[in-house]
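A single protein chain has been omitted; all remaining protein chains appear in their positions.
Chain IDs A, B and C follow the sequence of writing; residue 1 opens each chain.
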Amino acid sequence: MKTLTIGMIGAGRIGLLHAENLLRNKQVKVKAISDIRVDHLREWAAAEQVETVTADSRALLQDPDLDAVFICSSTDTHVSYIIEAARAGKHIFCEKPISFDPQETAQALAVVKQCGVQLQTGFNRRFDHNFMKVRQLIETGQIGEPHIIRITSRDPELPSYDYIKRSGGLLFDMAIHDFDMARFLAGSEVEEVYVKGAVLVDAKVGELGDIDTAVTLLTFQNGAVCVIDNSRRAAYGYDQRVEVFGSKGSVSVVNDTDSSAEWSTAEGVFREKPKHFFLERYQEAYVRETNAFVASIQAGTPVPVDGHDGYMAEVIAAAAQKSLAEKRPVPVAEMLRAFTHAG
Amino acid sequence: MKTLTIGMIGAGRIGLLHAENLLRNKQVKVKAISDIRVDHLREWAAAEQVETVTADSRALLQDPDLDAVFICSSTDTHVSYIIEAARAGKHIFCEKPISFDPQETAQALAVVKQCGVQLQTGFNRRFDHNFMKVRQLIETGQIGEPHIIRITSRDPELPSYDYIKRSGGLLFDMAIHDFDMARFLAGSEVEEVYVKGAVLVDAKVGELGDIDTAVTLLTFQNGAVCVIDNSRRAAYGYDQRVEVFGSKGSVSVVNDTDSSAEWSTAEGVFREKPKHFFLERYQEAYVRETNAFVASIQAGTPVPVDGHDGYMAEVIAAAAQKSLAEKRPVPVAEMLRAFTHAG
Amino acid sequence: MKTLTIGMIGAGRIGLLHAENLLRNKQVKVKAISDIRVDHLREWAAAEQVETVTADSRALLQDPDLDAVFICSSTDTHVSYIIEAARAGKHIFCEKPISFDPQETAQALAVVKQCGVQLQTGFNRRFDHNFMKVRQLIETGQIGEPHIIRITSRDPELPSYDYIKRSGGLLFDMAIHDFDMARFLAGSEVEEVYVKGAVLVDAKVGELGDIDTAVTLLTFQNGAVCVIDNSRRAAYGYDQRVEVFGSKGSVSVVNDTDSSAEWSTAEGVFREKPKHFFLERYQEAYVRETNAFVASIQAGTPVPVDGHDGYMAEVIAAAAQKSLAEKRPVPVAEMLRAFTHAG
Partner (left out) sequence: MKTLTIGMIGAGRIGLLHAENLLRNKQVKVKAISDIRVDHLREWAAAEQVETVTADSRALLQDPDLDAVFICSSTDTHVSYIIEAARAGKHIFCEKPISFDPQETAQALAVVKQCGVQLQTGFNRRFDHNFMKVRQLIETGQIGEPHIIRITSRDPELPSYDYIKRSGGLLFDMAIHDFDMARFLAGSEVEEVYVKGAVLVDAKVGELGDIDTAVTLLTFQNGAVCVIDNSRRAAYGYDQRVEVFGSKGSVSVVNDTDSSAEWSTAEGVFREKPKHFFLERYQEAYVRETNAFVASIQAGTPVPVDGHDGYMAEVIAAAAQKSLAEKRPVPVAEMLRAFTHAG
């Protein structure tokens, strides 16, 4: 199998994580990395034998040696990099969300399709050992037809106000993972979205025009109903669970912990708190995600989470925002029409 | 403490259960029991030293020896029995729901208030060891302010079509327990109700004008959001769980089982299914419920679940039905206005 | 079915518990109760319609109305009451241990046999929902042939020094339950006993000639090995668990708790401590135990835990004491020979 030569655009926390994971994949050569700031990368790149370090991402995209690029820069740059990468014939891995505007995402995907390259969206949670098991139990029919899906997704700490300002809001920044998870598990498309949002954690979040608590109700074409509950701050840590109830049974997964220890004293019975940090919680999922991308490109088979998956999550997020603003259930068809009209 | 002399109206499954539990309470004398059919009761009453067995419930209500009555007859008879019992100066325990019409319930409660007797509504789940613990952790502040409440309430088997026809529908018959549980746990009143209902278990249920699957979203005045998921048929049995997430943490309870056994073989790792039958699952709760009523009446203190609690659950159920019919979130205030106008 | 008329000898904590449980069994009439002190019993007996209250247990045993007696007096009186009861033709329920001397127990059992009455030994734990499930999984072959049995049995608090002095020692007072449990689960007889005892909880226990910590290794005729670990004081409460590992798998049960609540805060993840008090922990088991006795006597079928079971647990306890004293594994055959010689 031919080694896959990859370039990285964006060397922030997540870009470097992907780079480290790719460096451990023996099928991969990480040849180039770009970022706005590059000074901090030189020593690392030398040690890891990454040949090119550049502040010029557009130049990187033109490197004829590259088979694929990872786009891990800020969200507002994704669409233009995707279009350029596709035109340069590179396969693409793009972090989530592709953009804050499904219409723009659709335009980028049209170019991707036209150029005959593949694009994987960075929904890492699909590669988590727990959620994969849930999906497998559904696919093998052990749970029957899904009726009710429950997703709990709560962050351990409120992000900085600065982050919140440019995050696209809780629904686009945080719940978008859950919208994708819902589609992953339901095996059906969302028909209607209803959101109740609240500012319960920190009043300042409301002043910034965002919410910190949300419960979203998704209705699927196959009749299944999904409930997602989000909070920007769970006092006990990062809370990531799902449950799927179907015609033949139910399956649920709970949080990962650092150990299975249970200890009992005169004060009570104690267990470990959930793994706190998302990079630690999804460490293995990130590795599987990049390896799955590499394997698909090498084999010429479809990537496991494609651009349409990214687009649909954004459409749901846009419907969710509308539901929040207009305090009513919003049919997804209404959104899709809107985008078509605009297009 | 003076022994409490009690009469039972309605000797069906739940009436006899309450009677058996009262017979074990040394503070109580069960003096009389009435039902439409009485033949099957004579031997039992003799063995248990219950003096009066009668088909005339109205006569029973006039027995001057009785301090209190349990109304366990069919729902459509509750209101008139409550009014007569109150006028006869009897304290009242009434099974849930008090009626299918909150307006009628309000009228009965007005008479109860006027006559200076007490009325307890039969929301037995408030007396369950698991849910009591959740409430206690909230009341002691360990979870902080409630933000998100999740209630799972799924029956083990679809009831008969006959039962469904006269049940008042899933929302009034089944979810009403959960509407009360939500109020019990939130410590706040419901402001808005939104329901997604579906017929996923059995198409015949839809033909009968009912649903078999529902997800209800309740928004509380204090900002908390509650999600209730109901199904008429969980393949694995009776599923009764809650989770409350608050500003300081989260608490959840799971199903009771016949044993804590976990066994592992080459085929897999196995545990017990949930207790299947509601009378078994809530056996202790029923005992605590009746004992709490007896203790309150003896002490002259307020009963733990009063008529207003019964009324509010019905108001929420009525709002839920309206939400289902009109496919929109229904403010509870809208319902309360409707009842006032009618009154 | 003819009502069983029962007399109680000994009205301490456990005697009154059995009496209360029998009073709730509709197949039973509790006619008489005796104790050294009777003043505190009169009001209770009147309320419960127990006709006879007496300080003369021997007179009670001669009451021709009695079909059976419960012997719940102090251990040193069991053997003589058993012999008299048997000679009076009464069926017998006797609390554990029957005596501190297997030889005396054997003599009493000989009289029981001769008189054709039945005797049930009060090993209540056989009727616990958890341990019954373990046994059932073994009996149905799901675990295969037992290879390793692990029993954890730890008390929540050190008893008073007075109690310890007359208790017969940890092995005869506390571990005897576990010796019976081992036989119950192994389905085989014990061949060898080895004990490591220690004084780790309170040095005063050692001064009284007893131990407070013990690990006992029982080897069975079928090759299975059982490990019992005992402590007189578990800081977190009453700890009662078993695990059986066999050729086809393993089964374990854990402690019962007041609720299934799990709560998570910034401080950690918490669960309920085990039920603390043995009368509460085994509340249902005590009910099942007495009801099983009643049902067996009424049906004329063998009682579920007979005198031989009581005897064998004592033989194992005696072997355990010898092992402790002589610091070596003691074959049970060696004990059985000793008793025969003495007999």
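In this text, contacts are C-beta pairs under 8 Å (C-beta built on N, C-alpha and C of every residue); 3 or more make two chains touch, one makes a residue touch a chain.
It should be emphasised that the depicted structure is a prediction, and the values quoted were computed from it without experimental measurement.
Asks: Touching the hidden chain in the complete assembly: which of C:D35, C:D67, C:D180 or C:D229 does that?
Replies: C:D229
Asks: Considering the whole complex, which of C:S99, C:T121 or C:T213 touches the chain not shown?
Replies: In the complete complex, the chain left out is touched by residue C:T213.
Asks: Kindly state which of the options C:A198, C:A266, C:L279 or C:A333 is in contact with the chain not pictured.
Replies: Spelled out, the listed residue whose C-beta touches the missing chain is C:A198.
Asks: In terms of residues, what is the contact footprint of the unshown chain on chain A?
Replies: Those residues of chain A that touch the unshown chain are 24, 26, 47, 129-130, 132-134, 137, 142-143, 248-256, 258-266, 272.
Asks: Mind pulling the chain C residues that touch the left-out chain?
Replies: On the side of chain C, residues 144-145, 147-148, 150, 154, 194, 196, 198-201, 213, 215, 217, 219, 223-225, 227, 229, 231, 234-236, 239, 245, 247-250, 327-329 touch the unshown chain.
Asks: If you put the missing chain back, which residues of chain B would it touch?
Replies: 234-237, 262, 264-266, 268-274
The rule we apply is simple: only the chains that are shown with their structure count from here on.
Asks: Do the two copies chain A and chain C share over half of their interface residue numbers, or under half; same or different?
Replies: same
Asks: Please indicate the chain closest to the centre of the assembly, with centres calculated from CA atoms only.
Replies: Given all protein C-alpha atoms shown, the central chain works out to be B.
Asks: Could you please state the distance in Å, as a whole number, between where the Cα atoms of chain B are centred and where those of chain C are centred?
Replies: Comparing mean C-alpha positions, chain C is 41 Å from chain B.
Asks: In whole angstrom, how far does the Cα centroid of chain A sit from the Cα centroid of chain B?
Replies: Taking the mean C-alpha position of each chain, the two centres sit 42 Å apart.
Asks: Measuring centre to centre with CA averages, how many angstrom lie between chain A and chain C?
Replies: Going by mean C-alpha positions, chain A sits 59 Å from chain C.
Asks: By the touch rule stated above, which residues of chain C touch at least two different other chains?
Replies: 262, 264-266, 272
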